[in-house]
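Of the protein chains in this complex, one is absent; all others appear in place.
So, chain A:
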Amino acid sequence: MAFEGLTSKLQETFKKLRGKGKLTEKDVKDAMREVKLALLEADVNYKVVKDFISSVSERVVGAEVMESLTPAQQVIKIVNDELIKLMGSTESKLRHSNTPPTVIMLVGLQGAGKTTMAAKLALHLKKHNKKPLLVAADVYRPAAIKQLQILGNQIDVPVFSLGDKVNPVDIAKAGIESAKKQERDYVIIDTAGRLHIDEELMQELKNIKEEVNPTEILLVVDAMTGQDAVNVAEHFNNNLNITGVILTKLDGDTRGGAAISVKAVTNTPIKFVGTGEKLNDFEIFYPDRMASRILGMGDILSLIEKA
């Protein structure tokens, strides 16, 4: 549906363009307005869209319209290529530490999907013959520890907890000690959801980082996030120097433009995606799939690619 929107609008824009010459600046300007609106509708941040459009325009102006493609398809192909370039090309694998355990810390806003993702990651590692330990460092949300324990139990991964009366920094530290004793090679720390502008709680994360020196600090982002994704990502990144991003709830029908925003401001790889509430609803991130999703044009793109 969204695809039809953008393509037919582009076709409309190019109606006057006869023959197969080069795209002129005027053609491109009109076309870029349509692309801009489509990206905004997909929740890509306004400023990110602006930058993106200006860099894409340069490539599009003067581009040869390939014989096999209409100008509309040609523009879409270039936009798609650039989106993929923007979102991908980096390894999406987990880093690991040479001196085990490898410590992975999950951070993010309230309700983003951290606790669920902690268990999904543990299951993922387990499937690769690793021995993860989950650490319950959310002492604020009602029943957060219980939630992690239930999930750990479902996948038969131990959960380290000291209850909710102990400081999260101490919990994280003790969790790692415990992992060493039990010879667990990965530690996944579930932290409480917090606002990016909550300085006190952000300090707590910095203290945990200081204390346990995680190999990965992954920002968990709800794929439905709107324009504010850039603020969130910027604050978390400035405070913690995150090493990657995880997108959750991609099983919904959101276009997921937040992926571009987050990638653009943090310049760290999007590593994994959550695609459901069940613990094996977990996938590696594919930039090309995400690009066609944001543009709202799954199958058509593969047709263009073949052309």
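We adopt the following convention: contacts are C-beta pairs under 8 Å (C-beta built on N, C-alpha and C of every residue); 3 or more make two chains touch, one makes a residue touch a chain; residues count from 1.
In this text, contacts and distances are computed from a predicted model.
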*So which of "Cytochrome c-type biogenesis protein", "1,2-phenylacetyl-CoA epoxidase subunit B", "sn-glycerol-3-phosphate transport system permease protein UgpE" or "Signal recognition particle receptor FtsY" is the UniProt name of the chain that got left out?*
"Signal recognition particle receptor FtsY"
*For the full complex, which residue in A:His196, A:Lys209 or A:Arg293 touches the chain that was left out?*
A:His196
_Contact with the hidden chain only, please: which chain A residues?_
37, 40-43, 45-46, 109-113, 140-144, 146-147, 149-151, 154, 195-197, 222, 224-228, 231-232, 249, 251-255, 257-258, 277
